[in-house]
Structure formats: C-alpha cells, structure tokens
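Removed: one protein chain of the complex. Kept in place: all other protein chains.
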Amino acid sequence: MIDPEVIDALRELAHAAHVSESTLVRVAETCRQVTLTDGAVLFREGEVTSRAYFVREGSVALQINAPPHGATRLLTLGPGELVGWSPFLGAGAMTATAAAVGDVTLLEVDAVALRVLLESEPRAGYEIMRWVASALAKRLIATRLQLLDIYHDEAPRIPEARNDAGSAS
Amino acid sequence: MTPEAPPESPRLLPAEHLQRLLDELLARGYTVIGPTVSQEAIVYDRITSVAALPRGWVDAQEPGKYRLEAKPDAGYFTHVVGPHSWKQYLFPPRAVLGTSDRTADGWTFQAAEDDGVAYAFLGVRACELAAIDVQDRVFLQPRYIDPMYAARRSRALFIAVNCTRAASTCFCVSMRTGPHCETGFDLALTELPRGFVIETGSERGAEILASLPTREVTEADLRDAEERRQLAVVQQTRSLPLDELHGLMLSRLQHPRWDEVSERCLSCTNCTQVCPTCFCSSVRDVTDLDGEHVERERSWDSCFNFDFSYMNGGVVRNTVRARYRQWLTHKLGTWFDQFDICGCVGCGRCVTWCPVGIDLTEEVAALRMEAPP
Partner (left out) sequence: MSTVVARNPWLAHRATVESVCAEYYGVNTYFLRIDDDSAIGAYQCAPGQFNMLYLPGVGEAAISVSGWDHRRAQWLHTVRTAGAVTRTLEQLGVGAPLAVRGPFGRGWPLDEATGRDLVFVAGGIGLAPLRPAIVEALARRDQFGGLTLIYGARTPDTLLYEREFAAWEHQGLKIQTIVDRATRGWLGNVGVVTLLVDRLRPFHAERTVLFACGPEVMMRFVAKSVLARGVPASRLWLAMERNMHCAAGFCGHCQLGPAFICKDGPVLRYDAIAPYLEVDAL
C-alpha cells in the first residue's frame, strides 16, 4: 500500500539525518507525492494547516505580508528542503505563505497522522524530531547569514556628509 | 705605494692606529657610521674620528631599562647594541619612492633616484649581521626587489666587531646568530687592550687591511681574543629555544597568555622600531601647497598601530591582544614560512626598550606550557 517511490524519496531526503528504515516506513504511511504548477499555494500565512512538505524537484517561495510593501519574498526553497515546520510541532498558524515557483514536485506529509505516530512510538518520534531539528538548524544558519547583511557595504546609499578616512579602498 | 702581496688574515691593528682605519674608509669615499654617545644612549651616527666612539662607556640593560655607565677601562666596543640598528640606513625610516608633477601635458611620474651614498658600518655585531641577512630575504626576492635597499646594500661595507660582553637581555647564543661573527662582513675586529685582532671576510676587506699599519698576530693575541669572545657567550642568561618554535606559535593562537600580555602591552610600537628585522611600512602622498608637485613617501609603520590592518571600514586586528599575537607569531612563526629563517636574531632590543619590560623569551616560555582547561 505504501508507494515505493515515496519510500525512495524519503530515504533520499532523510539520508543525512540517519533515520532508520523502520521509521521511514512509518513516515511513508503518512506521505504522498504531489505535483503543483506555478503559483499554486501550499499554505497561507495565518492558516492553521495539517500539512507539511519536502521539496523534491523545483522551487517553493516563502513570502510574508509586510505592509506597505505587500507580499515580500523572504526565501526560496529547493530540492531536499522542508517547507513548514509548524505542523510537526503542532504549533498553530503558519508564519508565511508558500507558493510554487514553476512546476514543483513535493512530498506532502499529513501532519495529524504523523503526530499520532510521534506520540505512540517514541523511538520513531525521536528520529523524526532530530531530522526536523537538523533541517531547522540549517535554515537558521542560512537566516543568520541573510541577517548579517554580508553585502551591507555594497548597498547603494544616499550621499552623506564626507568623512574622509584617507585610506586606500 | 708599491704593490705588495696582501697580508695574511688575521692581523693585529695597534690601538693607536684605529683612526687609520677610519681614514682609509673616508679616503675611499665611504660615509662612516659608527656608535656614538647621544641622549644618554649609544646610537649610530656619522663619524670621522675615533674620538666620537663610545670608549669608556658601558651599557646596563634589563627589561624596560637602559643606562650608560662610565668605566675608564672600557674599550671602544665594550658596549653592546643600543636602540639603533643598521636597518635605518638600508631601509630608511622615511624615503621618497617617486615624484609626480603636473605639467601642461598632464601629470608626469618619475621614479626616485639613487643618491649613491656608500656606507661603511663600523661596529656591526653578529646579531646585526644575522638581521641584515634576514632583511636581505625580505627586500631582495626572486620576483621583486626594493631598489633602494638593493643599491645601498650592494655598496655597504661591513666592519664587524665580535662582542666581548653580553647584556642581560642578549640571547643570540640560543638563536644561533652569535656572538661570534662568522660570515657577512668585510672586516671583523676583536678588541684587546693593545689593539684589534682583525680578520678579513671579503676582497674589499682584504684590500683595506693591506693599507693599514698592522703587525703579525701572535698566539697570545689569538688566545686573548678567544677568551674575550667567550665572555660574551657565558654571560648570556636568557634563551629562546629554536626547536619547534614555528609549530608552537601556530598551535597557540588561542592561548590565554595573549590576554595576559595584552594587559601589559601599550601597543606603543617601540619594539618594532628598535627591532633590526621588522620591515613594515606605509606609503602616502605628500603634496606641496599648490598641488603641482607630489612625493610618494614610504615610512616605517608597525603592526602595533591601531589602523595598520584597516580595511573596508573596519580594523581587522582591533585589540591589543590581536596585535601582540600578530607580532610574536609572525616574528617567531610565520616568518619561517615566508623567509625560511627565524625573524628574531636574539639581540634583546625589544626587551630593553619596551616601556613595560615585556620579555619575549618569557612569553614564549609561558606559551610552551599547555593552556589550563
């Protein structure tokens, strides 16, 4: 009953997180593969949803509504990356809107079914949470680098009062 | 003068004829630089007479302390090294690299001209010869040479002196750079009360020796010279072992000792100025009032200066800790990678002239100890 393609996909996604085969099979029971076209919305900011996703092929854009600038694209996610961690943590509303950029193939996770699994099987639950934690750690590091504003010195600026340091640039 | 076969080296130059050595150098067009007493220290300056030499003066040196004491039986060269080194002549503290002039056709650019001065350095110690060898590797490289250093160096004449005394801050023995002068000189002198045992190290030196009123050296002369040279060896109290020094420096970059020394270090740059191997410099433009004539000037700089590592709006080494660590790990560590030799020659100047008396031999000993967990 479990789609072998789903298991293969999960195995590839979880490869670095050392998730055991038995746990992968249990997770596969809650997953299915979906294909979306350009612009299709995975979930909206503010929505409480029971679905999370892993990107297999293509790109998903995250955006936040930031008045007066409107919808602002924050991050684009690619193959192997997790989209939406709130369902895993049972943590209320989504904090961003996710939409497909071009055609996208995803692994959709039914988070309600998955949470039942996590509650009842501690070992599997531990492995899955470890997997999610490592995905979030990678996301955090990437976010920090965005926050560091590494190209800050190159930002176009309005001319300021001259403050001559006199050094070679 | 009838040509004679050059005398065998070594010879003995009687004490009263030292002025002849200076005269021969001056007659050959050299500008003679030697030790003199000035500002309560023994410094290098132009001399034409032996009367300018610091005969009868001896230096007492300790971390952060330098004093001259009058000792009637002290010779011309009983003192050891002071705050000056010969680098200020080969690599001047200020030098013009080139000039630019605004003309009707736009700006023209000229390289600096060599002034043609030939220096004769009188009183060069073994550690200083080693330091010049180090700076040769810095300024005369396979790909680039510094033209001013190259020109002055090729014309310079070295009258070395073997130390017969060591200051408490000397440690050339452990650095294997002295105190005996072995190579790199044109003439080398060892002072005895009756005169100088003088040996040649080059054809130029042999030619000058041939013109001096020397006599044959005796067994007693040689024995006395050897005994006096040995004093410089046994009087050394400090040491900085060379073994595995490079590896030590580069494996201790986060050692707590750097925090400790940075609380004492004033980042004043004295050490880099007196050090005979330090070579850092900066280049800036100096314009005249109407902006038509510009000189490109190179001047000594120091890795201890705050903005030495300024880049793109920030300073990379923005703490004293970072700057002291850079100085010491460069001098005793990465210098080996860059120039295949140690950057320190054991002269002890940095120890003497540090206002707070930081002793790098002590710092290295502290770094050798494993950091506490």
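Each chain gets a letter, A and B, in the order it is written, and its residues are counted from 1.
Throughout what follows, contacts are C-beta pairs under 8 Å (C-beta built on N, C-alpha and C of every residue); 3 or more make two chains touch, one makes a residue touch a chain.
Not measured: the values here are computed from a predicted model.
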* **Neighbouring displayed chains - absent chain, whole complex** => A, B
* To do: Looking beyond the chains shown, say which of B:A220, B:L253, B:L266 or B:A371 touches the absent one.
  => B:L253
* To do: Touching the absent chain in the whole complex: find that residue among A:A9, A:L42 or A:A61.
  => A:A61
* At which residues does subunit B meet the chain that is not included here? -> 97-98, 100, 102, 106-109, 111-112, 138-147, 250, 253-254, 279-285, 287, 291, 294, 296, 298, 301, 303, 308-313, 316-319, 321-322, 325-326, 330, 334, 337-338
* Asked: Of the residues in subunit A, which ones touch the absent chain?
  -> 59, 61, 69-70, 72-76, 78-81, 101, 141-142, 145-146, 148-157, 162, 164-169
